[in-house]
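Next up is a structure, given as structure tokens.
What you see is the complex with one protein chain gone and the rest in place.
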Amino acid sequence: MTPSLDDLRVDARSGVGPPSVLQNGSVTTLRQTWILARNDLRQELRELELLITSVFFTVVILALYAVSFAEMSKSAQPKAVPGMLWIALAFVGALTLTRVFEREREADTFGALLAAPVNRVAMYGAKFSVTLAVLCVCAAVLVPGLLLVFPSSGVEGWSALEMLATVLLGCAGFAAVGTLFAAGLAHGGGKNVLLSVVLYPLTTPVLMMSLVATQRVLQAHPGAWDILAKIAAVDVILLIVGGALFESVLVGGAARGSGGGDSSTGAGGARAPRTGEVGPDMLGDDVR
Amino acid sequence: MSASIIPCELRSVVKSFGRTAVLRGVSLALDAGQITGLSGINGAGKTTLFRILAGLEDADSGELVFGASGEVGLREGVREQVAFVTHAPQLYPLLSARENLQLFADLRSARGCETMPAREALMTVGLEAVSDQAVRTFSRGMAQRVVLARAIAARPSLLLLDEPFTALDTEGQELVLRVLLEAKERGASVLLSSHDLARLREVSDRVVRLHAGRLESPREPTGHEGAEGVKARLPESSATTRG
Amino acid sequence: MNPTIPTLTKAPPTADQGAAPAAAEDGYEAVTGLDKETVALKRTYEAEVEAKVASDYSHIVWAYGILWSLFCGFAIVLLVRGSRQQRDLQALRRELERRGEQAVDGP
Partner (left out) sequence: MSALLRSFGRPGVLLFAALVTFPYALQRVFLHTPIESEMGTAQKIFYFHLPMAWGLMLFAMISGVAAALQLLRRSERAEDVAKAAGEVCALLGIGALMSGAIWGDATWGTPWTGDARLVTTALLELVFIAYLIVAKFGGPMAGRLAAALAVFGALDVPIIYYSVKIWKTTHPKAQVVQSLPPEMWASLWPCLFAILACSFALFELRLRQERVERRLDEAWLALSAGDAAPAEHTALSGRSA
């Protein structure tokens, strides 16, 4: 009637076993992350839609700043400009995150990826990297633009390298939180408005730290690297938690570990079946 | 390389959204070399059942058991061997057909899974001529073929087809049937849903009906169930399309 | 830090500053008491303290009032939700009874 399981194994899974290094989970995850990120970049290069909209939005904000704060005194600039930078990046970030996942939602390609043998952490990592890349491009427009419009915001001799690190680390923290929630909202058909509701309260701490770091960098303050290291630590925490929760938020209970089955935690596995008789008395003394 | 995930079994899977029950304890065993037809009216929960099987959604309770070893849940090792074709083509519109396929092939090869080359898979579905065109220029039917090619390329042990005939012309429908038979001969298990009960009976080894969240056997027994019948009638008979 | 209550800008003079020069010249002892300036200063003090205490009390009343009305508000929300659940439960009971009758009557 049916072929034996051994036959099947050969038939269905023809080919030789993979090189042992590929079975290493983290290498696989990294490779898949790269493949997914490359896929996003390839699409982006076709139309540049994401980049054009995000950069244009950035320029608009910059122009608004220039118009609104043209009269700003020189002494106020060092305090105000870092704030402008991070507020702009927070807005552009929300826009970018929405768009990055909108693209997956349009043809439900997100579903195809979830059904494919792709590590969820790789999906998280890829979207995170793409968002971070777009944000960095926007920052590359914003930072010189702001310094041009508000020339007194920094002292002579601030370090561009430190600035780069600040922008990178700050945006990374923002994207680490944002990717998780944007993915959740995109996959669950949630309303995009909620992204801003979620994102800003949660990312304010990291943005505040980045703001302080930016101030210090622009003032050539010696404590800049100190705070940058702390932002990096926070980024790592946010990334780990974001990656760990990604599967649970998107598809439900995460299947941890390999092999065997802890039936209480498996995806598509089981919680205890709901038993309980139907009837008012089943509500017991919980009803007041 | 992991062991085959077939037979696959759903054990009293329950799924509800709020107070709307969708699946009320669905148990279904999918055996090797077997095509299972899934019928049911709109909203009967077919798509939810597919989504649970493909790991896109989790059940409220119940188990998914894969393979002889009885692995519970849809881990990546299991997903390697599952291919899911939905009625909406899940393709990146900006990318070409080949790139779409290549993406998934790359993702699989990162895990060390064998995948049919994109060109070959596209040839199977008759799209090699347009393989470098962006998918957004394709018609629904062509896109559906690309999705089929993606499913073929994975050489899945469990092939899930949710309304695969949608938007396909006669030739395309025959193509689906060829894919089904090929998978069956390979020893894979196929779960197939369609509104077209007659066709479902024609191609499937058995048909189950999802009604009000439960699986039932179809009301009237059909004359042409069983592997022999399917083989005899395909693919020529599939040319008679309905609707 | 910037209190709204008027503050004394100069230190209050001590009582003997005003009283001392008037003493003992014509055999009369000056009444030791408070000169007008001191009294006025004292009154200002008292008024200030009173204003501060009154303002503090009104703030306390507001704060405590808001705190406990928040708790009460939440309790009311809970009550409303509880009664909604009760209604839901009644509906469930009625539905079960209806079905029970149907089952007795036969489908």
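List of remarks:
Think of it as A, B and C in the order they're written, each chain with its own count starting at 1.
As a convention for this text, a residue touches a chain if its C-beta (ideal position, glycine included) is under 8 Å from a C-beta of that chain, and two chains touch if they have at least 3 such contacts.
Since the model is a prediction, treat every value here as computed from it, not as a measurement.
Considering the complete complex, the chain that is not shown touches A, B, C. If you put the missing chain back, the residues of subunit A touching it would be 79, 177, 180-181, 184-185, 187-191, 194, 197-198, 200-202, 204-206, 208-209, 211-212, 215, 227, 230, 234, 237-238, 241, 244-245, 248-249, 252-254, 256, 264-265, 271, 274, 276-283, 285-288. Remark: the residues of subunit B touching the chain excluded from display are 16-21, 24, 58, 211-214. Considering the complete assembly, subunit C touches the hidden chain via residues 1-4, 52-53, 55-57, 59-60, 62-64, 66-67, 70-71, 74-75, 78, 81-82, 85, 88-89, 92-93, 95-97, 99-100, 102-103, 107.
Going forward, only the chains that are shown with their structure count from here on.
Note on chain placement: the centre of subunit B and the centre of subunit C lie 70 Å apart, centres being C-alpha means. Remark: subunit A and subunit C have CA centroids separated by 47 Å (rounded to whole angstrom).
The residues of subunit B never reach two or more other chains; the list is empty.
Against subunit B, the residues of subunit A that register as touching in their complex are 1-3, 5, 7-9, 11-15, 17-19, 22-23, 28, 31-32, 35-36, 39, 42-43, 46-47, 106-109, 111-119, 251-253, 255, 258-263, 266-274. Subunit B makes touch with subunit A in their complex at residues 1-4, 6, 12, 14, 31-34, 52-65, 68, 70-77, 79-82, 84, 86, 88-95, 99, 103-104, 106-108, 110-114, 134, 150, 155-157, 186-188.
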